[in-house]
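Missing here is one protein chain; the remaining ones are kept as they sit in the complex.
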Amino acid sequence: MATEHKPSITFHPEPRNLPGGEREYMMDVSTSDLEVNMGPQHPATHGVMKILIRTDGELVTAAQPHLGFLHRCAEKIGENVEWLQYLPYTDRYDYLASMNNNLGYSMAVEKLLDVEIPQRAVMLRMICVELNRIASALVAFGTYGLDLGAITPFLYAFREREWLLMIFEKICGARLTYSYLRIGGVFNDAPPGWLEEVSHFCDVFEEKWQEYYDLLMVNHIFVKRTADIGVITKEQALDFGLTGPMLRGSGVDFDLRRDVPYLRYKEAYDAGAWKVPVGSGEKGTVGDCWDRIFVRVQEMMESLSLVRWCLENIEEGPIIGDIAKTLKVPPGEAYVGIENPRGELGHYAVSDGGKVAVRCRVRGPSFCNLAILEDIMPGTLLGDAVAIIGSTDVVIGETDR
Amino acid sequence: MDFQGIHDHLRLINAPGLLRADEPRAANPEDKKDKGRGGDAYLVVEADALASFLETCRDDERLSFEILADLTAVDPGKDDEDFWMIVQLLSVTLRHRLAIKALVPKDPGQIPSSSAVYRAAQWHERECAEMFGIEFTGHPDPRNILLPDDWPGSPLRKDYEFPTEYRGISCE
Amino acid sequence: MKTTISARELTTPREWVQNVWDGLFTTLAGMRITGRYLLRKPITIQYPDERMPIPDRYRGIHYLEQEKCINCLACARACPIDCIEMDAIRHGKELEWVSFSVDYQKCMFCELCVYPCPKDCIHMGTEFAFVTEDRSELKHDLLSFKGMSRDARVRKKEAEEKKAAKAAAKEAKAAAKEAQAASGDQPKEEGDDG
Partner (left out) sequence: MAALPIALNAAQAALEVASSEGGNLTLDLLKQYAPESVPAWILPLTAAAVSVGIVVAVIALLALTSVWLERKVSGHIQCRYGPMYAGGWHGWAQSIADGIKLLMKEDMIPLGADRALFVIAPALVLGAIFGAFVAMPLSPDFFFADLHLGAFFILGMSSLTTIGVVMAGWASNSKWSLYGAMREAAQVVAYEIPLGLSLMVPLIVAGTFNLLDASAGQSDWWGMGWYIFKNPFVLPAGLLFFVSSLAETKRAPFDLPEAESELVAGFLTEYSGIRWSFFFMEEYAAMYLMSLMAAVFFLGGFESPFLHFAKAAELPVIVCNLIAAVTLITKSMIGVIVMMWVRWTLPRVRIDQVMTMGYKYLTPLALLCVLGAALWEAGKVLIFE
C-alpha cells in the first residue's frame, strides 16, 4: 500500500463571486492518509494478527490482513508423526473448538480406514461437538461484546463456558485441548452422572441465553454499532468461499451438518431436533455484522436442542471401533469437511499405506473467512473495523495453523 | 448429483481440460505391490485448463459449484515428477461436492491462477506458492502469506531441508 | 468505495423518536439485568483459599507405578513429541532403574502415552501447578526410587539363590553323571572337547 503524498494545503487566492455580492475564497485542504498497524498486538485482533489499515481521519480506506505470526507448521508436523499422534495437534489450530477439529481429522482417517464407529461413540461425539460449539459461540459472542466495549456480557458468557469446560474436564481431563475424539471412536466413556449434568446444563443455559439476548443483542447501541455494518452480500460470500455462520449470516441456507450429512445430524434434523438459523436482516441489511453474530447466538440454542436429542437417543455400547493399536492406513486420499463453529473445517489426508501421512492438509474456515476483510473494511469507520473483525470470529491459531 | 453424474455431465458439455476420472479401487490380488486406493473419487484435469474448467463448473446450471472450498497441492514423493493440485468444490444450492486433481510438473512448477474465477482461491494459492514453490501465473497478489517474505525453500516439498539458521536465529 | 456511515443518512422524525425510545428502553433493560447481579452473591471462588474440585480424569503431571513398569517403551513410542525418556538395566527379570523422565517443556498432556501401556502403570495425575525459574527443573523424573526396588532385590536374590541352587543341583547332577560316565564311556567326552 503506497501512500500518495499530496501537498497539504492549496490556496486559490482568487475569490469566486457568488450571486448576491458574496465572495467565496477557496482553499483545498488535502491531507495524506495515515497508515496504521492494527496488530499484531492490538486488542481487537483476537490474537496475533496484523491488519495494515490506511485511514483518512476515522475512515478506513484500505485494509490488508497479514498472517503468519502464529504459524506452527501443523501440516508439516502431520507428515512427520503417526496418524494417531497427530490428534493432539489438531486441538491446537482452532483451540476454541478442539472437539470439532478432532472429529474432522478422525473422520478423514476413518474414511481411508473404512471403519465403522459404534453408535454410542457417535452419540458421545455429537454431544461433545455440539457442547463445544456452544462454548465456542459463547466466546464469539462474549469477545464481540468486548470488541464493542461491553465487558459484562463477556464475563457472563465465560461463566457458562466455564461450566462447559468443567463438563469436558470430567469426560476427558482437559479444558481446552481435549484430544477426546479419536480415530475409530472416543477415548473414554462418559463417567457416571455426566449425561445428567449435561442435561442440567441444557436447562440452565436456556435461561441464560435469554439474558444475553436482552443484555446485548437487542441493546440499541449494539444494534446501531452492528446493523448495516460490514455487509457481505450473498454473491460476495460465495465468491470468497465463506462458510459457516459467515455464509448463513449472508442469507445462504447451507449447513454441512444437514446438507452433506455426517454422524447422525440428518436423522436429528428429520426428527425436528434442530434448525439452521439464517441471517434475515432483522435489524438492518442481510449479511451485516448483527446478522452474523445473531446466527451464532441462535446456533447456541440449536446446538442445545441437538444435545437434548442426543441425550434422549444415546444407548449403551462400545465406544471404539475395530482399530489396530499401531495404525496403518491403507493408501488413498480423502477429504472430509465438517461444520466447525466457524465454517467448513476440511481435512485432506493422503496415505501411501504407511504409518505416517504423505500429506495432511487442513482447510481452516477462519483462513478463508478472513480474506473478506480486504473487501468489506474499506469505507467504514475505525470503530466499525473493529466490529467487522470481531464479527468474522477468527481464531488465529487456525488461520496460521 | 453423485460423482458419476457430475462426470457424465461434464463429458456431455465437453468441459475444457477434463482428462479422466480417478476413482477408488480395490487392490489387485495378482499384483502384491498394488494395494489399491481408498477415499475419494477425483476428476483429473489438465493443469493449464484448470481455471477454465473451474469456471465451467461454477457457471453450469446443473453443477453450480458456487464455493471453492479448498485448493491445495500435494507432493507425493521425492522422485515423483508432478505435484498434485487438489481443488475441492462445493455447491450450496445443489448440495454436492467435487474433488478435482491436476498434475503440475515440478519443473517448471507453473499453473495459471484461478483467483479470477473464485476469489477464495487467492489466499489458498498464495499458501500453495510459498509452501510448494508453485508459481501461479497471473496471480494478483503473489506475496507470502504465512511464512516470512525471505524464508528459504518451500517447506511442504518432500525434498525440503530444514534451515539451520534464519536471520541469525538458530533453528536447531 | 462504499460508505456505511449512518451519520450521513437523514433521520426521519419517526426514527428520531424511535431511537430515543429504544436507546432509553434497552439501556434500562440492560441495567435491570446487571443491577440484579450487582445485588447477588458472586459465583467465583477465592482461589488460593478455596479450590475447585479436580475431576478424576484430569490430565496433569504423570505418575508412574514403577513397580509395574517393564520398561517396554510403549509410552515413549506413542508420544507425539518424544518427551518421555526411560532407561533401566535389566538383571534377568528384574529392572534396575536409571531414569524415567518426562520433559514438561514439551509435554502437551494429550494422554496418548497412557493408552498403549500394557501394564497400565503410567497415569495422568491431578497435580498441575509447577512453576520454576530454571528450565532444567521442568524435566521431571517420575521415578520414586532409583536402582532396584526392595522387592525386586529380594526377588532377584531369591531368583539368584534359586538359580544358584539350580546350578548347583545341575552341577551335582553333571558331576554325578560324569562320575557315572567316567566309570563307563570315557572316549566320547574327549571327542566332544575336540
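Miscellaneous remarks
To keep things simple, chains are lettered A, B and C as they appear, and every chain counts its residues starting from 1.
Following the convention adopted for this analysis, a contact is a pair of C-beta atoms (placed from the backbone, for glycine too) under 8 Å apart; a residue touches a chain by one contact, two chains touch by 3 or more.
For clarity, every value in this text was computed on a predicted model and none was experimentally measured.
Of the chains on view, those touched by the hidden chain across the whole complex are A, C. For the options A:V36, A:C73 or A:M166, the residue in contact with the chain missing from this view is A:V36. Across C:M31, C:M52, C:V98 or C:A174, the single residue that touches the chain missing here is C:M31. Although one chain is not drawn, its touching partners on chain C can still be listed: residues 5-7, 11, 16, 19-20, 27, 30-31, 33-35, 37-40, 42-44, 46.
Although one chain is not drawn, its touching partners on chain A can still be listed: residues 34, 36, 42-44, 57-58, 145-152, 155-156, 159, 215-216, 219, 221-222, 224-225, 381-386.
What we mean here is this: only the chains that are shown with their structure count from here on.
The touch graph of these protein chains is an open line.
Inter-chain contacts peak for the pair A-B, counting C-beta pairs in contact. Chain centres here are Cα averages; for chain B and chain C they lie 41 Å apart. Per-chain CA centroids place chain A at a distance of 32 Å from chain C. Averaged Cα coordinates give chain A a centre that lies 25 Å from the centre of chain B.
Multi-chain contact residues of chain A (touching two or more other chains): none found. On the side of chain B, the complex with chain A involves touching residues 24, 35-40, 42, 66-70, 72, 74-77, 86, 88, 90, 92, 95, 97, 99, 118-120, 122-124, 131, 144-148, 155-156. Note for the complex: chain C touches chain A at residues 1-6, 19, 22-23, 25-27, 29-30, 33-34, 43, 52, 55-59, 78-80, 108-112, 115-116, 124. Every residue of chain A that touches chain C in the complex is listed here, in rising order: 59, 61, 81-82, 84-89, 91, 152, 159, 166, 169-174, 177, 179, 187-188, 191, 211, 214-216, 218-221, 223-224, 228-231, 325, 378-381, 384.
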